[in-house]
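Yeah, one chain of the complex is gone here, protein chain that is, but the others are all in their spots.
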Amino acid sequence: MFKQKLKVAVIGGGSSYTPEFVEGLIKRYDEFPVSDLHLVDIEEGKEKLEIVGGLARRMIEKAGVPIHLSLTLDRKEALKDADFVTTQMRIGLLDARIKDERIPLKYGMIGQETNGAGGLFKGLRTIPVLMEITKEMQELCPDAWLINFTNPAGMVTEALLRYSPHKKVIGVCNLPVNMKMTIAKMLQTEVHRVHIDFAGLNHLLYGLDVFIDGKSVMNDVLNIFADPEKQMSMQNIAPIPWEPGFIHSLGLIPCPYHRYYYKTKEILDHELEAYKSGTTRAEVVKRLETDLFELYRSPDLSIKPPQLEKRGGAYYSDAACNLMSSIYNDKGDIQTLNVQNNGSISDLPHESAVEVNCIVTKNGPKPIAVGSLPVSILGLVHQIKSFERTAAEAAVTGSYQKALLAMCINPLVTSDETAKKLLDEMLEAHKNHLPQFFN
Amino acid sequence: MFKQKLKVAVIGGGSSYTPEFVEGLIKRYDEFPVSDLHLVDIEEGKEKLEIVGGLARRMIEKAGVPIHLSLTLDRKEALKDADFVTTQMRIGLLDARIKDERIPLKYGMIGQETNGAGGLFKGLRTIPVLMEITKEMQELCPDAWLINFTNPAGMVTEALLRYSPHKKVIGVCNLPVNMKMTIAKMLQTEVHRVHIDFAGLNHLLYGLDVFIDGKSVMNDVLNIFADPEKQMSMQNIAPIPWEPGFIHSLGLIPCPYHRYYYKTKEILDHELEAYKSGTTRAEVVKRLETDLFELYRSPDLSIKPPQLEKRGGAYYSDAACNLMSSIYNDKGDIQTLNVQNNGSISDLPHESAVEVNCIVTKNGPKPIAVGSLPVSILGLVHQIKSFERTAAEAAVTGSYQKALLAMCINPLVTSDETAKKLLDEMLEAHKNHLPQFFN
Amino acid sequence: MFKQKLKVAVIGGGSSYTPEFVEGLIKRYDEFPVSDLHLVDIEEGKEKLEIVGGLARRMIEKAGVPIHLSLTLDRKEALKDADFVTTQMRIGLLDARIKDERIPLKYGMIGQETNGAGGLFKGLRTIPVLMEITKEMQELCPDAWLINFTNPAGMVTEALLRYSPHKKVIGVCNLPVNMKMTIAKMLQTEVHRVHIDFAGLNHLLYGLDVFIDGKSVMNDVLNIFADPEKQMSMQNIAPIPWEPGFIHSLGLIPCPYHRYYYKTKEILDHELEAYKSGTTRAEVVKRLETDLFELYRSPDLSIKPPQLEKRGGAYYSDAACNLMSSIYNDKGDIQTLNVQNNGSISDLPHESAVEVNCIVTKNGPKPIAVGSLPVSILGLVHQIKSFERTAAEAAVTGSYQKALLAMCINPLVTSDETAKKLLDEMLEAHKNHLPQFFN
Partner (left out) sequence: MFKQKLKVAVIGGGSSYTPEFVEGLIKRYDEFPVSDLHLVDIEEGKEKLEIVGGLARRMIEKAGVPIHLSLTLDRKEALKDADFVTTQMRIGLLDARIKDERIPLKYGMIGQETNGAGGLFKGLRTIPVLMEITKEMQELCPDAWLINFTNPAGMVTEALLRYSPHKKVIGVCNLPVNMKMTIAKMLQTEVHRVHIDFAGLNHLLYGLDVFIDGKSVMNDVLNIFADPEKQMSMQNIAPIPWEPGFIHSLGLIPCPYHRYYYKTKEILDHELEAYKSGTTRAEVVKRLETDLFELYRSPDLSIKPPQLEKRGGAYYSDAACNLMSSIYNDKGDIQTLNVQNNGSISDLPHESAVEVNCIVTKNGPKPIAVGSLPVSILGLVHQIKSFERTAAEAAVTGSYQKALLAMCINPLVTSDETAKKLLDEMLEAHKNHLPQFFN
């Protein structure tokens, strides 16, 4: 009844996240028996792929599980007959991210890899590559699920669901699981007893209600969130505390990324500091990565090193492994995923990507109906969704006008004139990875 | 973490279905430990209550489970601090059902207990009593779930969700589970491997897709449904076969009750025969019930007698027990229930009752998003929902005009003049149970 | 600013309605100066075209207006550079209509030219021809408006709006203007003082409110409609009176065709009588037409003969002329037309055809927002719209399954088995005019 030999292809296999992913597969081997694991990367990533691949091989050996590991630059070979394909590549590597962050800041606008002008450009570079991958999947492994954790996951999923022929696409983010774990900790209870009604978009996710054993504890959670001492953030977002009154008036749990929209001024000030001191997140991460790869190289290392958690993407791979296993095992558990809306959030188009609680079975994830969003968040959610839709169209078509429009309607780009300048400079800076705009 | 002593109140406890329900509780005692079971009935049902109660007592004793059984005519006492309340009463008993079936037939219109003029009147009698019960629940057990299996369950759930202050209301029907079991049998596979995407209204439920182990087998199922030899029906519906071409052109699985709408002529002919011979379903059931109660009386009987399955409501109680246990145990399994739409079927109002797949957790059932219904069924679904909404309003307000409107817009009542005559005669015939229309 | 030479092409120019149309053009010559009028027909209609054309010529001459009249069998020549194209043809002539009416009645189902099985087949024959005409228009007169009064106008408009490349399509019916005139008469006031909020579908049109000089007089109108002595019907619908209580409980003004749905039984009985006596509407009309053409032949006749009004389509041509003149003159008046919904009735798809009040300017008709329909009519409107959409798809694709589905979901076809038989017999009977089903 279940296929006993599973093939998993990891596009961007040379990523520093891979050890967590491999650890996830090892841990779950009994329930999710991967026989073939293909780590794929591109020519420029060959060295990293070998380093990470070496560590992965040592981890598998140490664990003693019969996973056959292949390292390859041949994507098609990796996709052939795969059961699951995960994508975690960074087009243009961290240098591109540095540009995404620093160029907007030069113009006094927030620079970030999933929001604002930076998010737009990460999308413009990433989406065409993923479109190509899904086209190959249609041919080489039409029944496989694509599990994408390349950011901006919301925009990417939007683009694939609307424009790709391959519809078995799921966007995964570590944010929901992180929020749940943090909230459980705040409430001093075990994670499995906590249920959160999540809804929104990727990196714009709201907790609408929180339950312990079926009883709402929303007021307790709001009180904690309103307490500057107890609030939570994430590695890659400045932990500027929420105004307590805001939390109470919102009556919902914001995600860390909401700071970009409800604390734009504070975040911008913070980023401008980093800009001056050369410590934007990309620059910090670049150093962290160098250190990580140094570690990975060591032939003595045969486990995921604890330092990886600082990297910011903790639980990303875990979320992906959980998802694959639930599909394979028809678990029917609830996971918070980026999927086609299909009416689950009544206010948004059926065809759009949303991040909502889904029940995950052999047929993939099905969103649980959310109904209408509260008035208070309707505006922002629509604004980001309009941006994502416009950006996705720009990425797929290579339309300069659509790209400019996406830039202008993004709430973090506060001037049409600057939008134009930014667009032109960033197009030029990322020229090599934006062929659709230069033909 | 879980309450260890559960109180369940069964309104209409003297029903012939009760032994199945008690059996269900006994079977599930380990996971769903009911300590107090109250069977409630009204003065006129006292004798039946005692007969059924006697059997229930013998069943519990034989099973050796520590369920304390109370038989009572005092509803409030039964509701006090209950955890779950189930309702399965028949206002006006089977004699009322006989009228619901025979009066319309006299005018050449289909008479049935959940559809057409009969369904309307069953609703008009039932809804006010359930409104009263929910008001008492608000006071005596505000956290309890009401699990209703009194028909017409769709109209009743619609009325309660819209007009009752008590919102923890779920309508249960044995149809989805019966369809699933039958389809599994048709496919010669085990029930637990089959998943059906169900959506629609109560007694107007469609299978949108059927899966075995996550693979669609819809074409196979359609082929079987299109084969007159292999089709399914239910005890209380004439098993007139579907036109094969219809099944293929619909491309969906109809439920047995759909015959009322897609085979109106055949069903009417069939019922007119029964009318003449005194063998309408109500008349048949009345005889079955007499026999059943004869059986129940026997002090030697201490199990649910196999004869009960002919009664037509098989698995009703099982469905209810499953639901209660899933809520109590936070199971997160999928059940097909009548709940508030909340956008799960995009075409219907958020506030309306729909019958859809739900994930059942400690917070109760949450519908899985269905999206938009196929064009082919949109019309009929809207027509019945308009009827249910109008009928529910008539039942709650006692408005003659709304009752007449409900009658006129019902597709089984094919004349405004006859609608008026039917309404007047049925109001008179059921006068004792329709106080809202006679004050 | 306005074009001073207008070309109008009339497809089906040999129709008995044409004299009314010509009269309409003559009357409006000062405001709507048609210089070229082309009456087009097919080979089989040549004789009628000549008879009607002769009368038209005499009418124009008598009026002394400089309209140049052409009679032609060459449709493309007529379409070339036309400003307005009207379509009023009957594919298969009245003999086809006789089949549409009589075959269903043979099976005990209502036979009518715009509802039920007959309506379906009239649509299946007509839509492909109109699709062809609109394709020619795209090429020969892309800016021209197509004004269609060929029935079933709702289904035809649905099909053209969804499937034709030419979007300047308006469906015209004489029903709204007839209802308005009749209601004005009932209220003993002048037509121009009466305003009716109309909404629904073609031949399924409701008056939601009625005003005289901006004050609602809805209650007065309902009282008149509820009075069997004062009710209205139309030439081609049996004038069976409404049940007074129904009118009051509905609280809206039904159109005469609503009898097919709210008085199905009475209408069917009435039609079965006509079936037996050979006096179905088509048979009656065929005789009327013969008489009319006899009249038209007379060289002494140079006006529209009063006998035409009995024909049943009174004011059809007047409605079309009014529409063309309002577009040409940018009048901005309100007319009730079949147009793309575009959200005006919130409950129906944006892409579907609806019959609603529109403001008519040089840009064509724009629907006035209706909002949501009353619950009481939502079901029936959806049911007919589902039927129309399915039928339109069948007509355009020639899909047997879609045609069967349309038949089965039509509320006037009350059996899936009969639906199949009816479909097969009617397909055979109309074979010559249904090439899309026989290739």
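A few points about this structure:
Read from first to last, the chains carry the letters A, B and C; within each, the first residue is number 1.
FYI, a contact is a pair of C-beta atoms (placed from the backbone, for glycine too) under 8 Å apart; a residue touches a chain by one contact, two chains touch by 3 or more.
Computed from a predicted structure; not experimentally measured.
One chain is not displayed; in the complete assembly it touches the shown chains A, C.
Of the listed residues C:E294, C:E309, C:D333 or C:E428, the one in contact with the hidden chain in the full complex is C:D333.
The hidden chain makes contact, of the residues C:N219, C:T279, C:Q307 or C:S372, with C:S372.
The chain not displayed touches chain A at residues 108, 242-243, 245-246, 248-250, 262-266, 375-387, 389-390, 401-402, 404-405, 408-409, 411, 414-420. The set of chain C residues touching the chain not shown comprises 1-2, 193, 195, 211, 213-214, 327, 330, 332-334, 341-346, 350, 359, 361-363, 366-372.
Here is the rule we go by: only the chains that are shown with their structure count from here on.
The chain with its Cα centroid farthest from the Cα centroid of chain C is A.
Each chain gets a centre from the mean of its Cα atoms; for chain B and chain C, those two points are 44 Å apart. Among the residues of chain C, none is found touching two or more other chains.
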